[in-house]
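Got a structure here, written out as structure tokens. Questions coming.
A single protein chain has been removed from this complex, and every other one stays in its place.
Here is chain A:
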Amino acid sequence: MTRRIWALPTGKVAFAILALVAVLAVFGPLLAPHDPLAGSTTTLAGPSGGHWLGTDYLGRDVLSRLLDGSRTSIVGSLEVALVALFAGAVPGIASVYLGRVFEWSVLRLTDTLISLPFLVFAVAVTALLGNGITQAMFVVGVLVSPLFFRVSRAATLAVARSQYVEAALISGASFGQIVRRHVWAKVLPAIGVALAQTIGIGFVVVSSLTFLGVGVQPPAPTWGGLLASDLGYLDYQPWAPAVPALLIMGTVSGCNLLADALRDVQTVREVKSVTDPRTVLDQAEPPRGGLA
């Protein structure tokens, strides 16, 4: 799969961007040339040898703050994606197998979650539970979970109606066995696309909230927070907001490109399966090593 994605131009660009972002998330704080919290008397200075991206309104090194803030922004978006994955995919698959009452209940719950504006809800939750990025992102993850619910449920429904799954059921295979052996492999590519998209969505949400000052306690730097504070000093550093803006834009683009690449790879495989007579024959047969 990785090789197929890499073969696509979109995949190469996505991998390059996301690899850079991953390096920033892991090593960013270590790469910072200065203490990101240490102020100086040189405020709002332009780029120089000592401060490649200048200094902020309290004389802190902007590059160091960007590097230090990368982890918070990235981890926050991953939290959104993982919570959404768990809260959406598990009930999405289970809704096909656990009976009508469960199905009806989770469908109504999903409809409800879709109707809630997650940005506003996250702000409300931080007001209620305290100003922390973890709780805010958890709530956003839950509210984004209908995306995974729909994707996983649709993929599961398609597999559940296939003859080999019905054969497995008749043969006495358990729900867990069917999910592990047959459903998961079919659902995974679709979930992969959704996951990449959701990381991008999560990144926009994290950036939005930190732009508004929600979720982090000062002076902890974040990309959204730096963007917001830079806008207050445009007359002194008109170029400054471009740096965090480009980082946010680039990361979101990377996630979207990866989602595109994943979907393209999946589409190619599906087309090949349909046009390859051997594949058609394979699909008509019970799976090898199956439950029968």
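Simple rule for what comes next: contacts are C-beta pairs under 8 Å (C-beta built on N, C-alpha and C of every residue); 3 or more make two chains touch, one makes a residue touch a chain; residues count from 1.
Keep in mind that, in the parts below, contacts and distances are computed from a predicted model.
Visitor: What name does the UniProt record list for the absent chain among "ABC transporter substrate-binding protein", "Fumarate hydratase", "Sarcosine oxidase subunit gamma" or "Ion-translocating oxidoreductase complex subunit E"?
Guide: Checked against "ABC transporter substrate-binding protein", "Fumarate hydratase", "Sarcosine oxidase subunit gamma" or "Ion-translocating oxidoreductase complex subunit E": the hidden chain maps to "ABC transporter substrate-binding protein".
Visitor: Looking at the whole complex, which of A:L78, A:I93, A:V165 or A:L257 touches the chain that is not displayed?
Guide: Spelled out, the listed residue whose C-beta touches the missing chain is A:L257.
Visitor: Taking the full complex into account, what residues of chain A touch the chain not shown?
Guide: Residues of chain A in touch with the missing chain: 8-10, 13, 37-39, 41, 43, 57-59, 127, 131, 200, 204, 207-208, 211-213, 217-219, 227-228, 231-236, 241, 245-246, 248-257, 259-260, 263-264, 267-268, 271.
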